[in-house]
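Only one structure is covered here, and it is reproduced in the block below.
Every protein chain but one is kept in place in this view of the complex.
In this document, chain identifiers A and B correspond to the written order of the chains, with residue numbering beginning at 1 in each.
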Amino acid sequence: MSPLLAICGLSVDAAGARGTPSTPILRDISFGMRPGETVGLLGASGSGKTSLALAVLGLLPPALRAHGAIHFDGHEMLSASRGARRTLRGRRVAMVFQEPLSALNPRMRIGAQVAEVALAHGEHNTQRAARTALDMLARAGLTDAEDQARRLPHELSGGERQRVLLAMAMLLAPALLIADEPTSSLDVTVQAQVLALLRAEQRQHGMALLLVSHDLSVIATTCERTLVLHDGRLVEDVPTRQLIVAPEHPQARALVAAVRRGPPPLEHGT
Amino acid sequence: MTTGAWHHLRNDAGARAAAAVLAAAAACAVLAPALAPYDPTIQPDPVALRLLAPSWQHPLGTDPFSRDVFSRMLHGARVSLGVAAGAMLLSVTLGTALGALAAVMGGWVDTAVASLVDVLIAMPRLLVVIALVATFGTLSPWWLVVLIGGSGWLTTARIVRAEFRDHLQREYVVAAVALGASRWRIIRRHLLPAVAPQIAITAALALAAVIPLEAALSFVGFGIQPPLPSWGNIILDGVDYLTSAWWMVVFPVGAVTITVGSALVLADRMRVAVGGEEHEP
Partner (left out) sequence: MARRLLRRFLHTAVICAVVATSVFVLMQFAPGDPFATALDGPDVPPSVRAEWRARYGLDLPPTERFVRWGIALARGQLGYAASRRQPVVDVVADALPRTLLLVGTALLLGFAAGVWIALLQTRHHRRWQDRVLGACTLVGVAVPEFLLALVAMTWLGARWHIFPVAGIGSLGDAAGWPLWERMIDLAWHLALPAGVLALAVASRVARHQRAALLGVMREDFIRTARAKGLGEWDVLRRHALPNAIGPVIALLGLALPSLVGGAVLVERIFGWPGMGQTLFDALLARDYPLVVAAVLVATLLAVVARTVTDAIANAVAPRRATGAM
């Protein structure tokens, strides 16, 4: 089967201010994902996980420069035109962000924020878009979706907000979903529900999932294969089972040992 | 942090250009008697030398009274910028003192100052000053400094009060209080240096507000009185000849715009240097 996503020799640098040398964020990353595959991306804070995710969507901040190649769905993301990337985002590749409160527009109703995804990709009928959004919100497990859709983000709980973000990302059944620490700001029971929801959607639509986390226990319950990122380099690319049984890289060993000792404290931010 | 901001400012091309323009304007004002080729008030020949276009003898032309506009512009800079600088200093000093007093004393003093600012800030400054000047008849430049400066302390007071209150809650000040430092010492050694960049910004903004104010007052005839030149009353002298003698208006308008623009740019760049506003993510 041809790969859905193929990253070859991807490097990302932060441009230095006025003549100072640039700082590398990601160094020579290469890996691939098949359609429908679930891959975990494991790494400590500051290892470059979020930059990798943003690079795939073409959403790196202007101060960061990417080199190499990212092939996705028949397009080369780094050299594609703005317009081409825009039509892929939200429709073929979607992303869930880690801090659901700040990731939602504080002045826009939930329903409108979800429906906007459909409207950005060829849907012209506002009412039909609102209908689709409502269905999706209900499927994402938001109780009383009709009522909730009229609310503003700050009127929802953290778990509900994360469901809204998921609904937004899954609305158009993308081929690849990137979830950046989707559960790290939630408490443990809600974490499990959100992960279950992700898996269910994935099975139903054959969607590939790249789950970014610093927490091996989250990845271990969800992913067949795990990549370990350390200091901007990909240090492991192995089946998750093998990583848990026999981690090779010292950093991978440290992360595995952390899980064996017990659940890590909830961590916010990358 | 202040050293960092200063370093940032010194390497900022925009800030350097703005500072250079202001310095040049100040130099013109100070050196006006030495630089001006003619006496700004003498009317050598109101018939033959009236409203001459710019030439080598009169780089900026002459006015309806045959006076050299270049010389009047230089001496006008002395008056206009002198009044502006004085008024700016007065308003910033007054504002800093009242803002600091309100923040440090708290209680009814704070309430009084805050309410006074709230009340006065709603009043159109230009209108108030015009009404005052018109009531008193014509005033000397010193009184103009007092009136313009005395009506401009509100913004500085607001900002200094807010900044002081913010710093008073920070740990280093709390620690100094706990160590038994006196109020005056805390203000002088800790608070004023910490708030100095903000005060500098309001000073630049105050300058940008005060220069047009003086020009407006003189332009309507209530400000600097002839024959003493100011940028505002040079415009007033030329306003009747706008279509034929453009140099009478264009040069003073340009001078006001460039100095005010430089002060605004300087305030902007200082804000960037201090607060990181408009920095790239």
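Note that contacts are C-beta pairs under 8 Å (C-beta built on N, C-alpha and C of every residue); 3 or more make two chains touch, one makes a residue touch a chain.
Because the structure is a prediction, the values reported are computed rather than measured.
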**Asked** Out of A:A103, A:I244 or A:A258, which touches the unshown chain?
**Response** A:A103
**Item:** Contact with the hidden chain (one of B:L89, B:V109, B:A134 or B:A162)
**Value:** B:A134
**Prompt:** Hey, which chain A residues sit against the chain that's not shown?
**Reply:** 54, 57, 59, 82, 86-91, 94-95, 97, 99, 101-108, 116-117, 120-121, 152-154, 157-158, 165, 168-169, 185
**Prompt:** On chain B, what residues meet the omitted chain?
**Reply:** 115, 118-119, 121-128, 130-132, 134-137, 208-209, 212, 215-216, 219-220, 235, 239, 242-243, 249, 253, 256-258, 260-261, 264-265, 277-278, 281
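Heads up, the rule we're going with is that only the chains that are shown with their structure count from here on.
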**chain A and chain B: spacing of chain centres that average the CA atoms, whole Å** = 53
